[in-house]
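In this view, the complex is presented without one of its protein chains, the others remaining in place.
The block that comes next holds subunit A.
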Amino acid sequence: MSTSDDIITTSNGLGYTSSSAAHPESLVKPPQAPSAGEDTIEIKIEFGGGLHLLFSSQPSHKIHIPRNIPNDDNTATQPVNMRYLVKWMKSNLLSEREEMFGDGDGVRPGILVLINDADWELEGELEYELRDRDEIVFISTLHGG
């Protein structure tokens, strides 16, 4: 069984070293994002597999986004979801080469998304409704074999 492994690493399993990252952790607060409060939630975002290079070379970000967003026909509000987060990241966090991250509403094939350490395919992908202090990890599976 895997529990018998005696190999211990001190890594994050995300494929970067501190030397390749600008800052191990950075607090990014874009101007339009208010600090966490009644109307916003805090989300931790991490990048692996080299993806941080598209996000100012920062592998870890803490962001604040609205708790509720307008629904599709603007008649009411709905809880904020992954679709909103991905869109938000494209306009607020992505520093270069959008086509390397985004694909339509979602993310490019070959990018693995984990929501609180679970494969997002089990969590509803873009429809997943985000909660305060959720941790989202994006890992590129391409290259670097």
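Operating definition for what follows: contacts are C-beta pairs under 8 Å (C-beta built on N, C-alpha and C of every residue); 3 or more make two chains touch, one makes a residue touch a chain; residues count from 1.
Simple rule for what comes next: contacts and distances are computed from a predicted model.
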Options "Cytoplasmic tRNA 2-thiolation protein 1", "Tubulin", "Multifunctional methyltransferase subunit TRM112-like protein" or "CTLH domain-containing protein": UniProt name of the undisplayed chain: "Cytoplasmic tRNA 2-thiolation protein 1"
Touching the missing chain, which residues of subunit A? 1-5, 7-17, 19-20, 48-51, 53-54, 100, 108-110, 112, 114, 117-119, 121-124, 128, 137, 139-145
